[in-house]
Each structure stands twice: as C-alpha cells, then as structure tokens.
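Data first, discussion second: the structure below is written as structure tokens.
What follows is an incomplete set of chains from the complex, kept in their original frame.
Chains: A, B and C, in written order; residue numbering restarts at 1 for each.
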Amino acid sequence: MRDNIFVSELNQTYIEDLEIEIVERKGIGHPDSISDGIAQSVSNALCKMYEEKLGEGNILHHNTDEVQITAGDSDPKFGGGSVRKPIDILLTGRGIHDYVDENGVEYHFPLERVAIKAAKDWLKENIVNLDVELDTVIECKIGRGSGDLVNVFDRESAIPSSNDTSFGVGFAPLSETESLVLATEELFNSKEFTKKYPATGEDIKVMGLREKDKITLTICCGMVDKYVKNPEEYKAACAVLKEEAEKLAPKYTNRDVEVFINTGDNLDSDDEAGYFLTVTGTSAEMGDDGSVGRGNRANGLITPCRPMSMEATSGKNPVNHVGKIYNILASRIAAEIAEKIPEVKQVHIMLLSQIGRPIDNPKAASTQVILEDGCKLEDVKADIEKIIDEGLENITDIAQDVIAGNARTF
Amino acid sequence: MRDNIFVSELNQTYIEDLEIEIVERKGIGHPDSISDGIAQSVSNALCKMYEEKLGEGNILHHNTDEVQITAGDSDPKFGGGSVRKPIDILLTGRGIHDYVDENGVEYHFPLERVAIKAAKDWLKENIVNLDVELDTVIECKIGRGSGDLVNVFDRESAIPSSNDTSFGVGFAPLSETESLVLATEELFNSKEFTKKYPATGEDIKVMGLREKDKITLTICCGMVDKYVKNPEEYKAACAVLKEEAEKLAPKYTNRDVEVFINTGDNLDSDDEAGYFLTVTGTSAEMGDDGSVGRGNRANGLITPCRPMSMEATSGKNPVNHVGKIYNILASRIAAEIAEKIPEVKQVHIMLLSQIGRPIDNPKAASTQVILEDGCKLEDVKADIEKIIDEGLENITDIAQDVIAGNARTF
Amino acid sequence: MRDNIFVSELNQTYIEDLEIEIVERKGIGHPDSISDGIAQSVSNALCKMYEEKLGEGNILHHNTDEVQITAGDSDPKFGGGSVRKPIDILLTGRGIHDYVDENGVEYHFPLERVAIKAAKDWLKENIVNLDVELDTVIECKIGRGSGDLVNVFDRESAIPSSNDTSFGVGFAPLSETESLVLATEELFNSKEFTKKYPATGEDIKVMGLREKDKITLTICCGMVDKYVKNPEEYKAACAVLKEEAEKLAPKYTNRDVEVFINTGDNLDSDDEAGYFLTVTGTSAEMGDDGSVGRGNRANGLITPCRPMSMEATSGKNPVNHVGKIYNILASRIAAEIAEKIPEVKQVHIMLLSQIGRPIDNPKAASTQVILEDGCKLEDVKADIEKIIDEGLENITDIAQDVIAGNARTF
C-alpha cells in the first residue's frame, strides 16, 4: 500500500442537496469539442506511428494539445446552402520528427502527414455533413520537440516520471443533472438518432440548471439545412429534440424537467437569419472559433459546483503527462469507489504530482468522501485505499486505453 | 430590489480548514497568459477604435478571445543566446470590419491593423526582453461578425441583452494560500523587482499546495540568459527568488511556507540544457504553445477547490458577453461582501444569464455564505442583497472598467 | 480594316539559320507549371461560377495569377517511400466575393471554396501519384477585388476595355528545336505514355540546345519511386525515355539529336540520394518551390532567342486583361499567318494595348515577317493584314476558349 494515500470525510452539502446546480456539456460538434477531438486523435495517431516503427510501447515525446479552429463563412439556406470559406484548422504542439535510436538507426517520421490524416479522419467520422476536403483547410505547425523533455522517454524504467508538478481531480457519482446532460447530448449525437433525425447537427450544447427539484435543460443545436426545407420543418425538428429529451429524462431523474431548444431563435423570421441553421452541422462553419481545453473536462462535463482542473486533457501525451493521466485516473478511481462501495454517497479525488517522481507514486492521493447516514469512515477506508492503490499500480494501462479510444478526454 | 437575488448559507468546510488546498497562477509571461493578455488587449483596442469613430459607448460586436501561440525555436546561452525562429501568434475571433450607421454613413475600420498593433503593444509592455519585431510573427484572421449577433448591439436600449444562456462565478475572500500565490507572482513580475533582478523572466508559474498548516510554493521561472553568465549566477538568481518569496510570505500567512524554485532543473549540468534558461523570458520562444482561457480564471487564479467557470474571460466583448461580464461582476460583488460585512467568512456567488434578457437582470443571482460563529443569516441578508443589487444596477460600468484596464480578466 | 495594323519585313537571321538556339519547356509537373496550371484552373472555375449565377458572359473581375508553392518534405525509396510534410499551396489574387446587381439582388459567392476545389481538381487530374488530400495543404487568400477595377466589367459595352497599357507577343512557326522540345514533354506526359511507363513522373524539364545542326536534349524527369524497385529499374526507366525521345525526334527534325536523361544523377550511388526519385512525381514534394509566370510563356515554351513577354498569362481574367489576351491572340494570329501564307518563313507579332481602349482596337498591331526567297512583302501584306484584322474582330472568343480549356496559357 502506498503511503501517500489520504482519505478523509468531506464536509460539504451532498451535490443533490444543493439548491442550485449547473452543468454543461459541449457536444461533439461544438468548435471547442472539435478541437479537443482532433487534438486527441492526432496524439493517438502519433503514438501508433511511433509504436509501428519503434516497437510496442515505444512512444516518443509529443503534446498536440493545441488546435486552433478559425471559423469559416457559410450561407445556410432552407433546403441546402453552401460553405463559402472553409474552416481553418491549425494543428500545433510538439513532436519528434527525427530520431536516432541506440543502435544509430535514423528515423524520419512523416509526422505532419500523419497528424493531418488523423484530423481529417476524425472529422469525417464525427461531423458527417462536413465535406472535409472542401470545407476545411488543415495546416500543421507541430514543432520539433525540445531536447530536455524528450529525454524523459529515453530513461530506461518501467514507470515513466512525471513531466511536471501538477494535479488531476475526479469525482463520482455523477449527479442526476450531470447524468441527464451527458446522456442527452450522447443520445442526440448517436448514430441511430442522427440516422432517424438527420436534421440534427453535431453542434449541440446542453446546459442543465437544477433549482431544487426542477431541472431546466437549455439545448442549443445547429440544424443541418439540407434536411430542413422551411421554418415549419425547422420547428418540427426542434420539437423532436424537445420530445426526445423529455422522454429520456425519467431514466435519470424523478425531478421535474423542462426542455428549451434554440432559445436564441427568432421564430417570426421568414428567412434563415432567425434560425440556428448550418450547412455542415457545426457553427465553426461561420460564427464560432474553437480551441482545446476550453470546454468539457476529462469526464465530459463542465461542472462549476464540482472540483475541476483547468488542464486540457485532450492531445497531451499519455505516457508521462500527469496533467492528462491524473485527471483520467482520478475520474476512474472515483467512479470505481462510488460503484463498489455503496456507503460512499460522493467522492472527490485529487492526485498531486511532483516533477521527476514516478507517475505511479504521486506526492499525494487525497480523497474525500460523503458517506451514507450512519456509516463510518473507518468501515470503508481500507476498501477505498485499496481501490486507489490498485488504480495507481495499473496507471500505465491508461496510455493504451487512451490510444485505443477507450478513455474519455473531453 | 431585484427579485432574483437568492442568499443562503453554504454548508461546506471553510477554505482555511480544508486539509489540502491547491492554488496555481500562471504569470504574465506564461504562454497561456500571453494569449489572454493579447486577447484582452485586442478587444480593448477595438472598443476604443469603435468609440473613436462612432461616439462614446458605441462599441460594435466583437469577440477576440481566441489567440493561438505556436512556440518558436531558440538557443539560450549563458550570457545571451538567440531566437532562431519567431513565435507565431494567430489572432482570431470576430469583429465588425464594415458598418453603415442609421444615416447611411459607411465606416471601414482598420480592424486588422488595430488588432496587430494592440498585440504588439501588449507584448512590448509586458515581455520586456522579447524583441517583438523579430521574435514574433503576428497574423490576424479575425473574421467578419455574423449578422444575427451583431444585431444585439443595434437595439436601442439602455441595457444590453445577454448574448447567451450562461453563468459567472465568484468567491471571496482569497485564502491565505491564494493571496500568497497571487502576491508572489505579482512581486516577481513587478517593474521594481525585474529592474533589481533583471534575470527574472516573466514566464513564472506559482503553484501553492497547502497541507494543513504547511504551504509549499513550487515556482517555475524562466531566467533571461543575457543576465545569467554561468550556472553559478543561475543558482544565485534562483536563490534570490526563494529568499524574496520567503520574505513575502509572512505578510499573507503565519503558516509555515517552504519555497522551491525550478525543481525540474538538473543542476549538475555544465551546459544550458539542465536549466530553465530563456532568451526572452518566456518559454513560448521554444517549448510551449499557448491559448486563451486555459490558464487563470477572471480573478487571476486557478483554484480547483473553489467554484470555477470554464469561460475564457479575456477578449470577449465587454458589452453583452455575460460569460465575461458575470465572471468579473461575481468576483467583484463577492469581494465587496467579504470586505464590507465582517460576519461573512466566505462567500460564493453564481450569476445565471438567459439569452436575450437584460444583463442587469439575471435569471438568478445565487449567493451562499459561511458566517462567523454565532452570526445569523437574517442579520446580514439584507446587506448582502443590497450589495448584489447595486452591483447589478451598475453592471454597465464594467465595460468601461475593462476597456480602461481596471478589471482583471486573467 | 483596322488602321493600326502594321506589317514590315524582319531583318534578322531566320531562326533555323542561327548558330545556337536554346529552348526550354517545364513540364506539367514542374512546380512552376503546377502553379500556372492551378492559377488558370482557378480562374476558369471562377468564370463558370459567375456565369452560372449571373448568366452566360457575365464574368466578374478577378485575377488569380499568383500561386505560391512551398515545397514539402519527402522520403523517396526504391519501391515506394512517403511524403512527410505536405506541399503548401497558397492561392492569392483578387476576385469578387459579394456583388449586387442592377436590380439590387445580392450575391455572395463561395469563391474560396470554388477556388480550392479547382486547385484540387487540377492536381488530381494532372499529378496522378499525388495524394492531394494528404500531400498538399491548399490555403486561399484571394482578396476582395478593388472597386475601380471591378467597374471595368460593369460598363455596358460589347467590347471590354483594356485593363492596362501593356503588350503581347507571338511568333510562328515553331522551329524544329522548339517543336521537338514541346512534343517530347507532351509525349512523356501523355496518358498513354504514363500508362505504359508509370515510373515517369510529371515533373519533366526538357532543355533543347541546337548548335548548328546538332540538337542536344537534356531531359530531367522525376521518377515515381513505387514503380522503380532498385537502381537497375531506375536506369531502365531512364533508358526508355532516352529511346522514346530519340524515336520521336525524326518526326520534327532531320538534324542529329542526342538525348541525355537526368544528368545530375550519381549512378554509382547505392541509395536513393544519387537518383532523381520522387514519391509523387514532382519535386515540389521536397526540394523545389514554384510560382506563376516564371516558366513557360503562353505558347508553352521558354525561348530566349525569340521575342518574349514577361507577363504571366495563367490565372489572369480572360475578359479584359490584355497581358493575357494579347499574348494568346498574338500567338494564334502568328500561327495562322505562318500556316496559311506559305511565303512567310517566320512571323513576329506584337500587340500594344492602351488602358481604357477597347481590346479589339489595340494601339498598334505590329507585325514583322521573314519571307521566302524571291517573295515580296506587297504580295502577302494584304493577306497578313486580313488575318490580323479578323483575329482582332473575334478577340472576345478568346475568353470562352480559355474557360473551356482550349487555349494554352503555359
């Protein structure tokens, strides 16, 4: 058992008992989420590129957690408009382009080409009405990794060392409002849903406000113009979203849920100006820029009433960037504690790193719990510590989970 | 008195009684802070440009809260090295380039030139060892504002309407650790300090960790190579920072404070590789990219143990962007409450907007307080409500404070 | 008959009697030619875009005769290598993005998208081993046309006015060396040839040097690595080119022709460094940048012993840009004279424009001819003048020929 695991009680109102709770999720097609998605996709592709040439587990230094989306210009029309000016997507960050291994073998990696391909593939997969080749211009300025950081990966050691003095946070379980916000966006952006309701663009923002026992979902969704012939069809598409969100709600809460769709619209408008209409399903085509790390946290949500890290998780290297790894791990451990130990009503975890220290041995793993009434900390402390310890023991699994797409980063 | 002001007690451990507290500040020369600083500086310049042509108070729509810094390449050397490849700075966002007023007068604003000038001026003022003209390339892709958003500003009304359904948060007073972290960075980046100790670069990151009554400050500071002739001078410069931080601490806390400087260094190294040495005072010259909204919150700090908004405050328009205005206002109101009402030990404020609603009339102004022992909420409630109400009443002052540089945004 | 047509005798050695003659053609895949091809392709696409929306013949002002190709980086290998960094292609120039017609109807043209599509289509058609989506990044900075130039097209008139005081030149017939150089490149870049010999890349430069009755063809051709497994296959591919060029020569000349292929190679080299090997068939993938107007003149050749205009013909608008139209027309008229009037051994034409003057009425159409022995100018003068006059009469046909791809520009 690691000796830097601390468990204590959390003296704080249980999340469901707060009078007001706010939760937000920026859907997969929000410009900030697109940036996150591309950043992570590029990192995964670089990892695979390095492993393919250097052998499994040999991932060279990189951080591709900077993607700037500059909005294009478009002319959405009922029945189908056009993109006029493509969306600019700038990939930046660091990576190793050239490498000489211990045997003197030289490697020249096609880093820029791989990065651009990863970005395009992600867009094709996720923003289905975007014509990636004509609606976007993707430029890669991923720089050459600086020497000192690269060395971290050279050290022969089972466990990588922390790249920085930093921290990650996690909590569990999700509150009803959090669960509902997340599930609503995931429903609307599921393949089944968009197949059935193709007018639904991927640029969906769900804001949940809980005032005591009343939850208000304010949903903003860019409709895809070619599937919306006129204002009536637009209103019908909004009505579908409202209905489906209302239908979904009881699975997550017994509270009263009210749903609003595209409240910024001016429904008296005869032309497109009054409606949230898009050609491609994302407002990046016209109005909105995006960048990495400004939207959802590693658990997929923005939760001002909860502990949050400002670290951008997407795009960081999954090997020794504790700002990434500890946020993912803290969320996972918290979820496991909440799931496996019924006495725990709410758990917060903070993992603190120290630069140079092995990542499986943080400076502190600080955990706070709210327990069910009548339950005592000493009854569950050992179980909690064990879950944390095992989580740290297996921390290097996270890299492969991330690369395989099995770890959420935004 | 507005009827949407809610005050209740906060059931939560007082910040100073938490066992662990983490606080971080990215100094003015950190690449993320540079992005913030430029974004805000550009917005201010655009406001002044619009007012100069259209009359006081006439600020056209813009949001310049997207600045991508792509690191350059440099060769720091003891005694003075060189920048090899300039830092790329991409300004994006939206703004009004062309405008026809109600009398049909056409305006063509030199928006790009004004934006670039603002960015350069900010850099010259704040990153003093950066040769802005040769060490940076600043490109402006600020797009043409989309029609529907622009209209918000056209409406004849004393009070602008909210641009979105969003929220802002604030809290007060700062904890000892928070105050110390902020003060340390501000000291090191003060004109007096850098005059006395010119080796101190602006890229300073201060991380404060309080474990019960022990505070650890981990400070990362890029030294300016031309003022550091050799490893000995480097070590001496670090020793100065340590000493000054230790000297400062007692003004903010009686707790035990330990200070670490540049813990990532390898002090056995003979050449520059082992030290955090820079040519310009910022790691943007070589290793680190930056973007807006990924660092300090509107109060200047990153505080995972406190309520935080993910909104990027810098660069947003100060007229109706509630994501900006409400974060600034919430912090101000919280500070005023904490200062004027001694019974309040800790106050959290959340201001909720609704798109289209006048900004002085939020959907809710929700306030929670921890009171001094023996104090009752009803004794202070009216005073608190009054401060909030007045804050909302004068909300439009914030725009001019921001433009004049009197409101912190990062 | 126009009164500004001047015909005189040319007192100069007949081209075939010069002791030395130099002729060069940069093939379709040379970076300069790629720039030309894209520039022209973009102009054609804009013409069609304008006509589609505004009606046939309604072409708005544009000049897209600036395309900068910045070479990428690649790793050619016998058997197939890879592109590491894509080729950057910057489209610049001017065009009309927004237009209000006489009835007040507003048009917002998707100019950037159309331009990028045209560039990509041209590349896909012409550089067949280039993976356009991953091996290139195409950025469009085509600006908004300036007001005064645009007006030229607004004037109601059958005949557009010259955009500038300029000139075009043409000559005919092609000399043997010129014909051979042109035919050689066209053979090697024909679909049939590359189908049969797929190793032949499109980046072919043919330089013809005639010293009295000896012609030396120095041909530089980037081989496509995936069709060349080893140095032997490379040498065999070169041998094919030599043989085919030698086989072609007698169709154009009875002179002695010697052919050299890739004289810069180091054929003793074991690895790729010694050979002109490419992944994509063009050296733009690695070594060579390109821009418009630096290669072939409007007749497809570089001929220092002949009159030449420096004007870049590709990408200029075909309606009133006399720098383009007069070069094409002069070449056409010269060719027609040479073909129809057997007494003319050699003809040079220079068409001078004056800004604002109708394009069918140049300031001067100056023609000089070398006649067959015994022939007198007065015998052919009228016929020559008639051909020139008819050419000017039908000058507006050139625009549609250009757009339809029936007029060579490089």
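The working rule: a contact is a pair of C-beta atoms (placed from the backbone, for glycine too) under 8 Å apart; a residue touches a chain by one contact, two chains touch by 3 or more.
For clarity, every value in this text was computed on a predicted model and none was experimentally measured.
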Number of identical chains in the full complex (with 3 shown in place) equals 4
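Here is the rule we use: only the chains that are shown with their structure count from here on.
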Centre to centre, using CA atoms, which chain is the farthest one from subunit A?
C
The C-alpha superposition of subunit A onto subunit B, two copies of one sequence, needs a rotation in degrees (nearest 5) of 180
Specify, for the interface formed by the sequence copies subunit A and subunit C, whether it is same or different in terms of residue numbers shared by both sides, with half as the dividing line.
same
Closest chain to the protein's overall Cα mean, using per-chain Cα means, please.
A
Suppose each chain is reduced to the average of its Cα coordinates; what separation in Å results between subunit B and subunit C?
55
Here the gap between subunit A and subunit B, centre to centre from mean Cα coordinates and rounded to Å, is 24
Cα centroid separation, subunit A vs subunit C, in Å, comes to 51
Which residues does subunit A have that touch at least 2 chains other than itself?
73, 88
Which of the residues in subunit C come into contact with subunit A in the complex?
73, 75, 82-86, 88, 97, 108-113, 116-117, 120, 133-135, 137-140
Okay, in this complex, where on subunit B does subunit A touch?
6, 8, 10-13, 19-20, 22, 24, 66, 68, 70-71, 73, 88, 90, 92-94, 141, 143-144, 146-149, 164-167, 169, 207, 209, 211, 218, 220, 263-264, 273-274, 286-287, 289-295, 297, 302, 304-305, 307-310, 312, 350, 352, 354-356, 364, 366
